[in-house]
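Here the complex is missing a single protein chain, while all its other protein chains stay put.
Per-chain numbering from 1; labels A, B, C and D assigned in written order.
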Amino acid sequence: MSRLSSKIGKHPGSLIYVGRNAPRYTSMDLTEYNSQELNEKIISEMNEIRNVDSCVSWLNVCGLGNSEVIQKIGDTFKIHPLTLEDVLNTQQRPMFEEFEEYIFVSLKMIQYDNHKVYAEHISIILGDNYLISFQETKGDVFEFIRQRLRENKGKIRHEKADYLLYRLLDAVVEHYFLVIERLSDDIEGLETKVLKEPTIETMNQIRKTKKQLTYLKRSIWPLREVINNIMKSESKLIDPKRGTYFRDIHTHCVQVADTVETLRETLSGFMDMYMSVINTKMNEIMKTLTIFAAIFIPLTFFAGVYGMNFSHFPELDWKYAYPAFWGGCLFLVVGMYIFFKKQKWL
Amino acid sequence: MSRLSSKIGKHPGSLIYVGRNAPRYTSMDLTEYNSQELNEKIISEMNEIRNVDSCVSWLNVCGLGNSEVIQKIGDTFKIHPLTLEDVLNTQQRPMFEEFEEYIFVSLKMIQYDNHKVYAEHISIILGDNYLISFQETKGDVFEFIRQRLRENKGKIRHEKADYLLYRLLDAVVEHYFLVIERLSDDIEGLETKVLKEPTIETMNQIRKTKKQLTYLKRSIWPLREVINNIMKSESKLIDPKRGTYFRDIHTHCVQVADTVETLRETLSGFMDMYMSVINTKMNEIMKTLTIFAAIFIPLTFFAGVYGMNFSHFPELDWKYAYPAFWGGCLFLVVGMYIFFKKQKWL
Amino acid sequence: MSRLSSKIGKHPGSLIYVGRNAPRYTSMDLTEYNSQELNEKIISEMNEIRNVDSCVSWLNVCGLGNSEVIQKIGDTFKIHPLTLEDVLNTQQRPMFEEFEEYIFVSLKMIQYDNHKVYAEHISIILGDNYLISFQETKGDVFEFIRQRLRENKGKIRHEKADYLLYRLLDAVVEHYFLVIERLSDDIEGLETKVLKEPTIETMNQIRKTKKQLTYLKRSIWPLREVINNIMKSESKLIDPKRGTYFRDIHTHCVQVADTVETLRETLSGFMDMYMSVINTKMNEIMKTLTIFAAIFIPLTFFAGVYGMNFSHFPELDWKYAYPAFWGGCLFLVVGMYIFFKKQKWL
Amino acid sequence: MSRLSSKIGKHPGSLIYVGRNAPRYTSMDLTEYNSQELNEKIISEMNEIRNVDSCVSWLNVCGLGNSEVIQKIGDTFKIHPLTLEDVLNTQQRPMFEEFEEYIFVSLKMIQYDNHKVYAEHISIILGDNYLISFQETKGDVFEFIRQRLRENKGKIRHEKADYLLYRLLDAVVEHYFLVIERLSDDIEGLETKVLKEPTIETMNQIRKTKKQLTYLKRSIWPLREVINNIMKSESKLIDPKRGTYFRDIHTHCVQVADTVETLRETLSGFMDMYMSVINTKMNEIMKTLTIFAAIFIPLTFFAGVYGMNFSHFPELDWKYAYPAFWGGCLFLVVGMYIFFKKQKWL
Partner (left out) sequence: MSRLSSKIGKHPGSLIYVGRNAPRYTSMDLTEYNSQELNEKIISEMNEIRNVDSCVSWLNVCGLGNSEVIQKIGDTFKIHPLTLEDVLNTQQRPMFEEFEEYIFVSLKMIQYDNHKVYAEHISIILGDNYLISFQETKGDVFEFIRQRLRENKGKIRHEKADYLLYRLLDAVVEHYFLVIERLSDDIEGLETKVLKEPTIETMNQIRKTKKQLTYLKRSIWPLREVINNIMKSESKLIDPKRGTYFRDIHTHCVQVADTVETLRETLSGFMDMYMSVINTKMNEIMKTLTIFAAIFIPLTFFAGVYGMNFSHFPELDWKYAYPAFWGGCLFLVVGMYIFFKKQKWL
């Protein structure tokens, strides 16, 4: 959120990138394809886009640092200033908005690295025959789709831009499963720790993992509504027969959200577990202390008694006083043992 | 979830089985019946299915390991690739989808084994005059229905495929009650343990049983919506007069979900119970320690006093000093006893 | 739930009674009335029912153990097999279902006995000019209505069967208030116990009473929806002018549900209370121990010092060493007293 | 709730007052007004009500103890028996019901007295040109409105009975703010107590105040819906232009409910606070004990060692043994001090 405040006081639609310290560059690569041909090039000027009716033009923009380039794209494709703002505002929740000329979808690409979860803001603008995708950094999750386009596998080359939209969304959502598997592994590791060696560090890790899941949930939860809105959209840009496909993504979203919820519940269970392990351990410690104290404190008292210096102290001169003392001690210890056995402390 | 990530990067509709380490085979048995006749056979080729109008064809597929066979079934019955994907994706939540030619229902068969709950993914495709059911392993829950078909009991042989769908769903849902009874028994056993001998192991069992119930809930909860959707469906494949039957399953689902919720609440109560038992025990331990310490520590001090070696120590030479010492001790012990009695510690 | 599993594998509509170990008999008493006349008789055959148009026939069935009788009733009044199943399935949630010829209502009669709450399954079938009520055991809650019929008090004899339905539902719901009052008394008793003498037994009673309330809630909650559905029903069997009456029952249901919720909240408060009482007591115990230890352990040390046998030990020979020792002890005790006073432990 | 059970078994609409031990009388005062004139009188017979078309008749009934009087009012104004029952059932939730001839509103007047909250049941019947209000006891909250009527201030004398309804509801809702301020003061007082001197009594007060808020919430929550229903009502008895006024009351209700919710949350925070204060104090106590024990127990041991009576005990005869002993003690104490300093216990 750190850079969001820097935007305050600017006029609406002012293009300021508010992301994490990502590269400040912006590169564009263009893929134009139909069932016959495929052209890929890295472009730097807008006029390099042919935008031929017979082709689907996919413009992939990496890095949101150069707001001039973003502005130019906006001008070329007649994008509403507030949409461009939403592209750059990487703090934005996933959203769907329908305009006359295009539809706008934003969502979160999730990356897992070293027990932490990072969200990358992805925006997609789907127009008539073109699709523009914006990424914060050059990720590899879309690379696979590009590969399929090149190899002309499946029906992707034979379909319009709305099918590409489906494939991009599908790629992002399927990536969630990977992240969740990683987090599941982390959580499994925590389970052992909680039961075996619960330290404050363990507790802290539970809390941190829970935070990651909250973060994940906030990225995924609104996506369900976004997909739902795409399905219900009556925009002519989306073929009604895509319904089954988007319903499929929606089901996956629900499945991911479900799993996240289950993992969060599991972690909450760990918290309770931690507290009860700590408390049970405390009980053990206190029992040990009490048993030691209850046995030796009376014995010490009796030893002290016979260390007293009274002149008139008949027992001291008894012949079997000393062995009798040890006998008494033994008697006391056995009595205590039975008492604690009855209390189920031993 | 372990195999789900292996699917990432495949094109949509790619048939990869993501279940637990179930057998990698796929067998098919076909039952064709009407009120007059009944044929049962194990088939391996699609063309063995006659698909006569006058008969209901029930194809039961066991094992999802052989995706080629699944693909062939898909081709024969013109199943949408995403439906086939849903058949194989055993992580899928229960769902209902209506296509032009068929309706697709998936749900979870629950098995209880050794305090654990396993879910098996069941998919059912209901078409005009045929029904295909997919199971992960050869279960025995449908065997009873096959028996009724053979014996021509009830009205099952006189009805169309939608009645068979109802009977299959009903069989699965009724099986839930068995699993819940087993879990109820487990939970009753835990209750005694928590009250009598609460250990970390008990706590861990509570948590694990709760996990099983969460798992169960996730399988059953969405099923209510599925049944609801079947009821509201206006597909010509389902006779409107089936309403009462599906409403009956729905009521059972709600009843199961209710019971699961009550059991979860009971388990949460056990957690609180555990903590309070542990804390109350701690109180007992501390009281014991404090009573011992409060009685013997002062006594030990007094014994120590009369063990001092001062030259000028008048009491040491008193004739009744030693009995007086014991009298003082007795006085102290009685005083402490009254004090602790008043504190309600004894 | 114990007998429910025994039903599994039977065909739908199979009549097996799944209730608690209630009597296995089934008795029927018939009341036929209109504003002029009233006939009461215990019947055993269906043909004893005249079913004259000018009379309301109320058939009250006690005990669900004899499924043959139930089946006969079903045949006579043309009841759907699944409805009969719902009559016998005493685990069923309260429900309302509308058929062409009759409407079916099931609900729970609550009995309180020795701090426990029992639910009895009541089913009511309202047809044109007749009403059949099914009870698990011969209860006395409907007796009062029978009395009013005999005495021809109020307008009950002048109205049709739907008014009788209203009176039966009203009788059951009003009985809830009695049960809640009993539970309220139990809870008030628990409050004192938690504050005065919190033991594990108290905790266990809190948990058990909470379970009773959960049970009660599960019986009452769905009833609100049932009454709501009766109000919204457009069945010709229910006179629209009954609206005010059923709205009255609905309001009572909401009031009961509200009270149950408040009592549950109160019990949750007791749990917190219990824990804090236990913890506060622990604090008291620890303070006592610490004060004893902190005063006597240093004193014991000093007594030990002057009990040492060093040859060169100047203090031992001082004349006022012994009184000085006691002076030092007094000084220490006073110091500790001031210290603990400042810590607010005394 | 104590008297509610006494109603069970009576026919519906039977008039039995179920309130707290309020006076068993019923008094009526009638105010007839229009913009020109105003008549106030205490009446005892129904025929004293002129019910002239040109006047608004406000009949205020205090005390619900005399059910005959209530019945007479019911007969005169043709009130439905169930409405009269709702007037007397002071346990009733706030409700709104629309009849052909009148609309019925019931709500709760809240009184705060000595840290406790009492709800008084207020019922209002608004007919064509008349309004009947029922109170359990003679309160002073409506007195102010009577004063305004007498002084002919504002527009109240120029408006019809529905404006009077608005003013009565407004008076009750505004009184809620007073009660909430008092409870806020109580809660502020509790905050200091929890932090400074947390005792079981404090905990108990928190719980009791929470109970008061639950009670308040139960009175206020359904009122929002009641007001909402008045707004949506299409009864000809309420002028549509009153909308803004009732919306104003609705906003106040939401504001009160909001504040109650915040106060409840604050109290829950106090519970957590209490537990952590108690636990932190326990830590302090244990530290003190441990420090004392860890310093003096070893010292006592060493003093004990040199008090042994072995014949061959070289140290005893050393010249500087005694000062060396004290040196050793000092060394130990300093060592312990450093150890506990490092543990941050001192």
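Keep in mind that, in the parts below, a contact is a pair of C-beta atoms (placed from the backbone, for glycine too) under 8 Å apart; a residue touches a chain by one contact, two chains touch by 3 or more.
It should be emphasised that the depicted structure is a prediction, and the values quoted were computed from it without experimental measurement.
The omitted chain makes contact with just one of the residues D:Asp75, D:Glu181, D:Glu197 or D:Asp239: D:Glu181.
If you put the hidden chain back, the residue from D:Gly189, D:Gly269 or D:Pro323 that touches it is D:Gly269. With the whole complex as reference, residues 144, 148, 153-154, 156, 166-167, 170, 174-175, 177-178, 180-181, 184, 195, 244-245, 247-248, 251, 254-255, 258-259, 262, 265-266, 269, 272-273, 275-277, 279-280, 282-283, 286-287, 289-290, 293-294, 297-298, 300-301, 304-305, 307-314, 343-345 of chain D touch the missing chain.
Listed here are the chain A residues that touch the chain not shown: 1-2, 4-5, 7-9, 11-12, 80, 82, 85-86, 91-93, 95, 97, 197-200, 203-204, 207, 210-211, 214, 218, 271, 274-275, 278-279, 281-282, 284-286, 288-289, 292-293, 296-297, 299-300, 303-304, 306-309, 313, 315-322, 325.
The criterion applied here is as follows: only the chains that are shown with their structure count from here on.
At the interface between chain A and chain B, two copies of one sequence, fewer than half of the residue numbers in use are shared by both copies. A rotation of 145° superposes the C-alpha trace of chain A on that of chain D, rounded to the nearest 5.
Chain D has its Cα centroid 26 Å from the Cα centroid of chain C. Chain C has its Cα centroid 42 Å from the Cα centroid of chain A.
Shared contact sites, meaning residues of chain B that touch two or more other chains, fall at 275, 279, 282, 286, 289, 293, 297, 300, 304, 307-309, 313. Chain contact topology: the protein chains form an open path, each linked only to its neighbours in the line.
Applying the touch criterion to all chain pairs gives A-B, B-C, C-D.
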